[in-house]
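Contents: one structure, followed by commentary.
After this line comes subunit A, so read on.
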Amino acid sequence: MIAAIRVFGYSLFAIFIGLLFMGIGRKIIARIQLRLGPPFYQAFLDVGKLFARKSITHNFVMDLGMIMSLAGLLSTMLFVPVAGHMAIKTSSNLILIIYLMAIGHLGMAMAAAASGNPNATIGVSRALTMMLGYEIPFFTVMLGLIIFNGTSSLELIAQSQAGGILNWNMVKFPLGFLAAEIALQAIMGEKPFDAMVAPAEIASGPMVELGGKYLGLAFLTHAVSIFVETGIMVNLFMGGASNVFTFVLKQFEIYLITILIEAVFPRFRIEQAVKFLWTVPMSIAVVQLAIILL
Partner candidate 1 sequence: MKLDKESIIELLNQKGVEVLDLYPNQISVNIKKDNLLNHLVFLRSIGFDHLSFINAVDFIDEGEFELVYHVWSYTHKIHVLNKVRISRNNPVIPTIVNLWEQAQFYEQEIHEFFGIIFEGNKDLSPLFLENWVDIPPLRKDFDTKEFSVRLFGAEIRR
Partner candidate 2 sequence: MMDSPSYMLSKIAEKDNLTVYELFFGPNHPGMHGNFGYVLEMIGTEIVKVRPNAGHLHRGFEKLMEQKLWVQNIALVPRICVADPDPNEVAYCTAIEKILRVDIPDRAKFLRTITLEMSRLSSFLMGMGALAAAVGLYTAMNIMTADRDLILDLFEWLTGARVYHMFSIPGGVRNDLADGFVERLYKVLDHLEKRLIEYDKLLFENPIIHKRLKGLGYVSKEDAVKYGLTGPNLRASGNPYDVRVDDPYAAYPYLDVRVITQEGGDALTRAIQIRLEFEETINLIRRALKTMPEGEIRLNLGNLSALKVPKGEAYAKVESSKGEFGYYVVSDGGMKPYRVAVRGPSLPAGLLLAQKHLPKMKIDDVAAWMASLAICPPDIDK
């Protein structure tokens, strides 16, 4: 019973922080583009409006796919330590987390394929190809950290960086941080690697047939994914945090770097993106791995 309340509480917290980040991000991008921008709480209003609408659906598979993607990401969130606390008292194995994150994409792929629009199918195939692209450099960096710390538990990696800013992995392994940052752009689906949602080319990709409550679910999935991915980066490279407030602040720093890069780059074509991800961040990560092994 207590566990159920903890799970529910953590999920609400993740959704709240994700939507807040989305709203503030839109405001910052608007100011870069010489506009005023929407208010910082705009994402909450969007989700509220979307859930108040009727929506059309094609078949049962589309419903199941959307719920599966949200559920997959929420279950991933339960294993990411937030300032040392976790929703369920269990191990926070890094490999398990990366494995569970794929369920989000698979659920969305199922929903998009069931919708029957060729735009959605092209978008889904691009998303899965991009996954092939970013996993390789990201895994190489993580492999280096796991070998260095001798454990694959995210909590222990975060605790090993205690003792001041000079102890952070970001400062000890700067090349690894650089490669992981480039891969993070692709994981979060932001330019220059957002070929999955390419409005001008394939009419928003997988989300083209979603409307009303389904689009609201897609928004919530995106919000939780922001929370999870920035959370993993903070634990890996910025030393976790001692309290929740500092943790959220560090997450926001990572998200800010993502937003600032996104504002000034156009998007790669999908084959150019994968080629870039397999050469530039990969070589930096391999160099970092070699330094760790020697």
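Selection criteria: all candidates are chains of the complex that A comes from, given by their letters.
Heads up, the rule we're going with is that a residue touches a chain if its C-beta (ideal position, glycine included) is under 8 Å from a C-beta of that chain, and two chains touch if they have at least 3 such contacts; residues count from 1.
All of these numbers come straight from a predicted model, not from anything done at the bench.
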Scan 1 or 2 and return whichever one touches subunit A in the complex. 2
Candidate 2-touching residues of subunit A, taken from the complex the two chains share: 29, 32-35, 118-119, 122, 125, 129, 191-192, 194-195, 198-204, 263-272, 274
